[in-house]
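Only one protein chain is missing from this complex, and each of the others stays in its spot.
Letters A and B name the chains as they come in the text, with residue numbers starting at 1 for each one.
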Amino acid sequence: MDFLQQAINGLSLGFVYAIIAIGYTMVYGIIGLINFAHGDVFMVGAYFGFFASTNLHLGFIPSLLIAMGGAALCGVIVEKIAYKPLRNSPKLSILITAIAMSVLLENLVRLKMTTDPQTYPETLLPQKIIHFAGLSIDNRQIIIILISILLVIILQFIVFKTKTGKAMRAASFDKDAAALMGINVNSIISITFAIGSALAGAGGVLFGILYSSIDPYMGIMPGLKAFVAAVLGGIGIIPGALLGGLIMGLVETFSKVYISSSYSDAIAFSILIIILIVKPSGLLGKKTREKV
Amino acid sequence: MKKEFRNTLILLGISIILFVILTILMDSGILNIYYSRIVILICINVILAVSLNLIIGVTGQLTLGHAGFMSIGAYAAAMATMEMNLPFPIALLFGGIVAAVIGFLIGMPTLRLKGDYLAITTLGFGEIIRVVITNIDQLGGGRGLAGIPPKTNFSWVFFIMVFTILIIYNIARSSQGRAMMSVREDEIAAEAMGINTTKYKIMAFVTGSFFAGIAGGLFAHYLMYIKPEQFGFLKSVDLVTYVVMGGMGSLTGSILSTGILTILPEGLRFLNDYRMIIYPLALIIIMRFRPQGLMGTKELSMKVFDKFSKGSDK
Partner (left out) sequence: MFKKKISVILSMAMAVGLLAGCGTKAADETGDIKIGVVLPLTGAVSSFGKSGQNGIKLLEDQVNKAGGINGRNVKFFFEDDEGKPDVATTVGTKLISNDKVVAIVGPLTSGSAIALGPIATQSKIPMITGTGTNPDVTTKGGEYVFRACFIDPFQGTVVAKFAAEDLKAKTAAILYDNGNDYSKGLAEFFEKSFVAAGGKIVAKETYATNDKDFKAQLTKIKPTKPDVILLPDYYSTVGNIAKQARAIDITVPLLGGDGWDSADLFKVGGTAVEGCYLSDHYSAQDTATLAVAFRKEYKAKYNLEADAMAVLNYDAAKIMVEAIKAAGKTDGPSIVAALAKTNIEVVSGKITFDKNRDAIKGAVILKIENGKFNFVKKLVP
């Protein structure tokens, strides 16, 4: 019984990691950048959702949409001012810029909102405990799982059934060839950032609802763990990010139960290190050769 | 005499003069305990920045876990003086060696990775180190380790700093240093030229970790109290900032930027709230418009001393 209970805990956490991880993987797939600021876009989305529900008194779906929109905007702005100008710079410069961007976002929000945690209103998505087969299931966990699945399905549709999606896939395969084929690579990159950030923003709202309090630094750990998830599943591969996220959620939950709660962060990072050493292309990834 | 040797002697001479001047200022009270404190912290930060520069600047490997090695050295040295009653210099050495050994163990498997992956992995290791220390009660865990004997003073810090600068300066100008730079410039080409890139990456990493450990030991015996939180990811980012702003590959740059960036928060205390907005903004602007930082890969020119030497080799 406990096992099932913990499994549900792990899955709902895992889905949140998954939708953040998808954003990482999409961006990496297309411009080869680890967007360190992605975890903070997640945080920005959570705050947008907070504003929508607290100040504008909007309901769940409108708040979610506003959060996704706000996060998407944030992601695209970050891309335009920080990453685009450095597209041909050495990797080191971009990486440092990404880290700086992350710190900047955290502190801009902190300045406006202070470090004190803000609380998501209870009424946004009222909690109902469902007692089923000896389990106590939080209805919000189920809703989060369902919404995440829905978002992933929508994403798959966009990526595989639309022209934009095709352009995204082409650009992530070979940017220059795609440009030669008449694809406006710059706007495709922006769209990728927008979609990835919107997903992260949704994750932020869901996270805020599940755990009630949000603060400017809430994105750091989930961001890092989502990154591990993306790498675990195979960076650049969207289903991989989903799989990786779920595994990370389950491993984190079960390691807290069966190993030790104090080491769960260390275990998460150890997974990263082991994967990178043993199979760097990830579970679903294929080995690529670097051409000179 | 050989140019490197002459330059080393000159640097040594300048350091001794600087040391004497600063000591007089401190002893006479012109530099009161507040300013003395800042000077000592600058020296410790310089050791960290210069050692990190060897890894990031000279060898081109972005590591985000340097603070982790600082903490290993800090705790190891503190244990050495507190539990094993070893004399201070031995304790420092012990801290450095433990940090270097762990650097080697971590470096072996991970330095095969490149760029972004290496950065994340070193970040991960830095966090793992922090979590592990937090869970070891004998080290105080989350409560921190208090009562570390105050053995650090200006002389120790200054001369170890000079020593570190000289060693890393000489490594950078040696054939090993050139191999490291070739790894930075184009790793695949270096491999193709027969250079064992992994070996040199590890060499840089272990050396950098050793000095980070020593800096940690100095830090611990100065602050008299250390907590794992002080050595987290943000501290590593701070150190990377020092190196990047100064110019990766330039030791002079690291020294200058470290000095400026340690003094700046003091002068700008009233901007405390905004400091962590100004810093990353400055980093972003630098990366965009002057990615080579203050000094690029150049050092303060020694050519000015050429005039004074007679008959030196060309």
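Keep in mind that, in the parts below, a contact is a pair of C-beta atoms (placed from the backbone, for glycine too) under 8 Å apart; a residue touches a chain by one contact, two chains touch by 3 or more.
Every value quoted in this text rests on a predicted model; they were computed, and no experiment measured them.
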Of B:T81, B:T134, B:T241 or B:S254, which residue touches the hidden chain?
B:T134
Touching the hidden chain, out of B:I90, B:L105 or B:A146, is B:A146
Going by the touch rule given at the top, which residues of subunit A touch the chain that is not shown?
2, 5-6, 9-10, 13, 114-117, 119, 122, 127, 129, 136, 138, 207, 210-213, 215, 217-218, 220-221, 252-254, 256-257, 260-262, 264-265
In the whole complex, what residues of subunit B lie against the chain that is missing from view?
25, 30-35, 37-38, 41, 131, 134-135, 141-144, 146-147, 150, 223-225, 227-230, 256, 259-260, 263, 266-267, 269, 272-273, 294-295, 298, 300-301
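We take it that only the chains that are shown with their structure count from here on.
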Intercentroid distance (Cα basis), subunit B paired with subunit A, Å:
34
Which residues of subunit B touch subunit A in the complex?
56, 60, 62, 64, 109-110, 112-113, 115-117, 119-121, 123-125, 127-128, 131-132, 134-135, 188-189, 233-234, 237, 240, 244, 248, 273-274, 276-277, 279-281, 283-284, 287-288, 291
Touching subunit B in the complex, subunit A uses residues 32-34, 81-82, 85-86, 89-97, 99-104, 106-108, 110-111, 220, 224, 227-228, 231, 262-263, 265-266, 269-270, 272-273, 276-277, 280, 290, 292
